[in-house]
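A protein chain is absent from this complex, but the other protein chains hold their places.
What follows is subunit A.
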Amino acid sequence: MITGLLWLLGCQLAGTAIVDVTGIPLPGPVVGMLLLFIVLVVRRRGGEDDPIIQVGDYFLSHLQLFFIPAGVGVVVYFAIIRDAALPIVVALLGSWLLGLATVGWVLTLALRHLPGVGSEGAPGEEIE
C-alpha cells in the first residue's frame, strides 16, 4: 500500500521537478504520468499483487471525487456566466461536439485504412 503510494508521489515529485527545471509548459502530474508509464514498462511486472497497480486502481476508481472542490468553484463565476450565458453555453458545447466528432472520425478513418492496425478492438485479449 505505502510502496504504491510512494511510487505515485515519487513520479509526481519527479515530474514537477522536471517542469520546474526545464520550464516545459506541462503540469507536473502529466509528466509524472509519463514517468510512471516508463517505470511500469521497464519493470514488466504489473500483476494484481503489484502495490503500484493496487493503489493506482483504487485512486482511479474514485477519480471523480478529486474534481469536486474545483468544480464547486463554478459558484464564484456565477455573475460572468450569467452575463455571457449564450456565448459560454454555445461555444462550450459547440467546440466540444466538433472536437469529439473530429477525433472520433479521424481515428476511425485511420484505423480502417491503415494496414497493420486491427480494425476491431479485439475484446477480451489480455496484454503482457
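The rule is simple: a residue touches a chain if its C-beta (ideal position, glycine included) is under 8 Å from a C-beta of that chain, and two chains touch if they have at least 3 such contacts; residues count from 1.
Going forward, contacts and distances are computed from a predicted model.
Undergrad: As a check of understanding, state which of "Ribose transport system permease protein", "NADH-quinone oxidoreductase subunit I", "Cell division protein FtsW (Lipid II flippase)" or "Putative murein hydrolase (TIGR00659 family)" is the UniProt name of the chain not shown.
TA: Per the UniProt record, the undisplayed chain of the complex is "Putative murein hydrolase (TIGR00659 family)".
Undergrad: Which subunit A residues would touch the chain omitted from the figure, given the whole complex?
TA: Interface residues of subunit A facing the absent chain: 5, 8-9, 11-12, 15, 25-30, 32-37, 39-41, 46, 52-53, 55-57, 59-77, 80-81, 84, 86-88, 90-108, 110-111, 114, 116-117, 119-123, 127-128.
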